[in-house]
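Just one protein chain is left out here, and the rest sit where they should.
Our next item is subunit A:
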């Protein structure tokens, strides 16, 4: 039984001839307690997908499709209904801890604000809970730091504060938009561990957007690979890493630098991802793909079970899978 069911989610910007499709008929499920990784290059639509779930697109963005949450469709939900879900049942954390906190309010106010909006806690109980949350995300001396301003925290600490705010209402789903990209590697590891610990403690599910395959391998149960606004492959992390079934996934994995004994040339996928206004016909990846044939230039491959249970949108999934993992 899945917690969140996304069907044919589409996000567009602008209107008429200049209309761009940033997310194109994306479908996926998130099960209770599961961590789903959304992976892709910059501009592949992974962050837009995440924001479209809560209809948090910038001005000019439009969402269609279905986002089924607790028996209702968030795409058609009213403002009030949506606000009751945002922050209460589904929380979100952002990439830039330096700008995601309000610079002129002490963190106490910002944590208590979410508690006020979404819980019945009042007065002392609320303050106590705010302190508890800072403790929970591993900020030492929480009682004193509550009254400090965001600029007095380091990047990693700010991301912890952000997580504390997001978790204040004990949401059932956490959307994390590249939560560790702006942090250095050791802090990155701590924050990911923290998210996983809290996930287990609070029994939530997590959708993690990242471009870092290492992060996916470390933290996620399942992964969905995005390219040019579509999901091109999805499956359990172990399966996908063991035997990618889409030429793009295979290329991504080959591009991860390895600390092997001998120095070798770093592999990269030729070319660049397409601009949103000139996505090639057929499979969007075909100009960069070494498996490409005529059918790839003509028909958009459907996302369907191609190798075992695994969903792939590649006409040559079998050939790609036969090569095995480049990792």
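Assume a residue touches a chain if its C-beta (ideal position, glycine included) is under 8 Å from a C-beta of that chain, and two chains touch if they have at least 3 such contacts; residues count from 1.
To be clear about the criterion, contacts and distances are computed from a predicted model.
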Protein that the absent chain corresponds to, by UniProt name, given "Ubiquinol-cytochrome c reductase iron-sulfur subunit", "Peptide/nickel transport system permease protein", "Membrane protein YedE/YeeE" or "GntR family transcriptional regulator": "Peptide/nickel transport system permease protein"
Options A:114, A:210, A:249 or A:312, residue touching the unrepresented chain: A:114
Candidate in contact with the missing chain, chosen from A:144, A:193, A:258 or A:297: A:144
Residue of A:17, A:59 or A:185 in touch with the missing chain, whole complex considered: A:59
Residue in contact with the excluded chain [from A:5, A:66 or A:88]: A:88
Subunit A, residues in touch with the chain not shown (by the definition above): 51, 54, 56, 58-59, 82-88, 91-92, 94-96, 99-106, 113-114, 117-118, 143-144, 146-149, 151-152, 162, 165-166, 175
